[in-house]
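Right, chain A next:
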Amino acid sequence: MTVALSSSEIADRLKNQFPEAITETKKECLIIKGDFLLDIASFLKNTPDLEFNYLSYITCVDYKDYFELVYQLVSTKHNHSLVLKTQCRQPEEPIVDSMVDLWKGADFQEREIYDLMGITFKGHPNLKRIFLWDGFQGHPLRKDNSNDTEN
Partner candidate 1 sequence: MQTSVTSFNPTFAFNTLPPDWPGNFWLHWLVFTIILIAFIIVSVIMFIWFERRLIGRFQIRLGPNRVGPFGLFQAIADVIKILTKEDIVPQKADKVVFWLAPLVALVPVLMVFAVVPLQSGAMLVDLNIGILYVVALSSIVSIGIFMAGWGSNNKYSIIGAMRDVAQLISYEIPLVLSIVGVVLLTGSLSLTEIVGAQNIPFILLQPIGFFVFFIGSLAEINRCPFDLVEAESEIIAGYNIEFSGSKFATFFLAEYSEAVLLSALTATLFLGGWSGPLLPPILWLLIKMFAVFAIIIWIRSTLPRFRIDQMMAFAWKFLLPLALINLLLTSLQIVFWPEASSWIIVLLSFAILVALILVWSKSFKPGGNKVGI
Partner candidate 2 sequence: MEVESKYIYPNLELDRDEGEVIKALQEKSQKIIPDPDAWLSEELNRNVLLTTVDGILNWSRRSSLWTVICFPACCAFEFIGAASPRFDIARFGMEIIRASPRQADLMITAGTLTWKMAPQVKRIYEQMAEPKWVIAMGACAISGGLFNDSYSVVPGYNHIIPVDVYIPGCPPRPESLLYGIEKLRGKIRKRSTIKEDK
C-alpha cells in the first residue's frame, strides 16, 4: 500500500528550512504559499528519505475567490505519497511557478491547466493552449464560465 505521509510530520521538517511557507496542515494535505512552491518541491524531491520522484498528477480547483492547485507526489522508492496544495489568490492574473524543471510529467498537465483554468505557469518552456484552439475566448473550467457561453 502506498503510505500517505502525515502532512504534519512533513510540515515539521519543512519548518526548519522554510519557516514562513506553510499556510495550513490538514489531515490529508499540506497547503503552502505559492512563493515557496518550487523550493519546497525540490526539497521534497531531493531529500534522501522523502524522494518524491514521481509527480502523479496536478490539478486545479476554482473556489471562486481563489484557485487551489493540487499536486500529488509519490515516491516509487519508498512507496509513500503526499498531497501538496497551494492557493493562488490573484483572481485577475493567477501565476504559479512551473514544475517542469523538476518533473517533466508536469509539462502537458500544466498546459492543460493553463488552457482550461487560465493559470499562468512561470518558467514553462512551451506554455500555450493544448486542448482548445488559439483564439478561444475564456477558460471553460472556471466557475464563472457557464456551460453554454459558446453556442
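Candidate selection criterion: all candidates are chains of the complex that A comes from, given by their letters.
Brief remarks follow.
Here is the rule we use: contacts are C-beta pairs under 8 Å (C-beta built on N, C-alpha and C of every residue); 3 or more make two chains touch, one makes a residue touch a chain; residues count from 1.
It should be emphasised that the depicted structure is a prediction, and the values quoted were computed from it without experimental measurement.
Per the touch definition at the top, the candidate among 1 or 2 touching chain A in this complex is 2.
If you check the complex, the residues on chain A that touch candidate 2 are 125-126, 128-129, 131-136, 140, 147-151.
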